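I have a structure here, written as structure tokens, and I will follow up with some questions on it.
For this depiction, one protein chain was excluded, whereas all remaining protein chains were kept in their positions.
So, chain A:
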Amino acid sequence: MAPTRTVKNKHAGPKSGGKPGGGKSGGSKTGAGVSKGKGGKKGPIVAQQMKGKPNIAGLDKKKKKKVYTAKELGIPELNMVTPVGVTKPKGKKKGKVFVDDRESMNTILAIVQAEKEGAIESKLIKARQMEEIREARRIEAEKKEAERKAKLEDTKEALRKKRKRDDGKKKGDDDDVNIKEMASAGTKAAKPKSVKKRVSFAAE
């Protein structure tokens, strides 16, 4: 008795009071009518009423249950760092393989050391080659610089010689001119005229 009542009461809640008499008035509904007509017992009523409830609940559950995983949707995985040892090939045994015996440790050690030695050696060779190239370039640059300087010195020397020669010639010419001037103007040397610029304004 108690469960039916509670069910009824619960059922009555949402339908807002149409329930108590609803047993027969619900006859308008086909389902309810059939169930009552069939049994006339309490059992079927309970079953029917219980049926109604779980169905609703079940629908809700079904709706909630539908959660798609990333794989189902075909969404690409996020770019993540996969640490060493996390990715494992399929078909292999689960768990980590430890290195604890001396032989395997020695093997790894030898591999690592050989790799490192090779890397360092190549680094050194590369550095030496670079150093040689730099040295050659430096020597070449020095040579060029020395050549340029020598050329400059030569040009300077040539110019100096040329000037000296010119000076010697000019001096001789000046002497001649002076003698001529002296002869024409007497002993009084005329002062060189000072060239002064003058500005005159036109009178209005």
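Remarks
One rule holds for everything that comes next: contacts are C-beta pairs under 8 Å (C-beta built on N, C-alpha and C of every residue); 3 or more make two chains touch, one makes a residue touch a chain; residues count from 1.
Simple rule for what comes next: contacts and distances are computed from a predicted model.
This complex has a chain not shown, and the name its UniProt record holds, of "EKC/KEOPS complex subunit BUD32", "Dna-directed rna polymerase ii subunit 4", "60S ribosome subunit biogenesis protein NIP7" or "pyridoxal kinase", is "60S ribosome subunit biogenesis protein NIP7". Considering the full assembly, A:Ile120 is the residue among A:Ile75, A:Ile120 or A:Ala141 that touches the omitted chain. Only one of A:Val112, A:Ala141 or A:Ala158 touches the chain withheld from this view, namely A:Val112. Mapped onto chain A, the footprint of the missing chain covers residues 81, 83-85, 96-100, 102, 104-106, 108-109, 111-113, 115-116, 120, 123-124, 127, 131.
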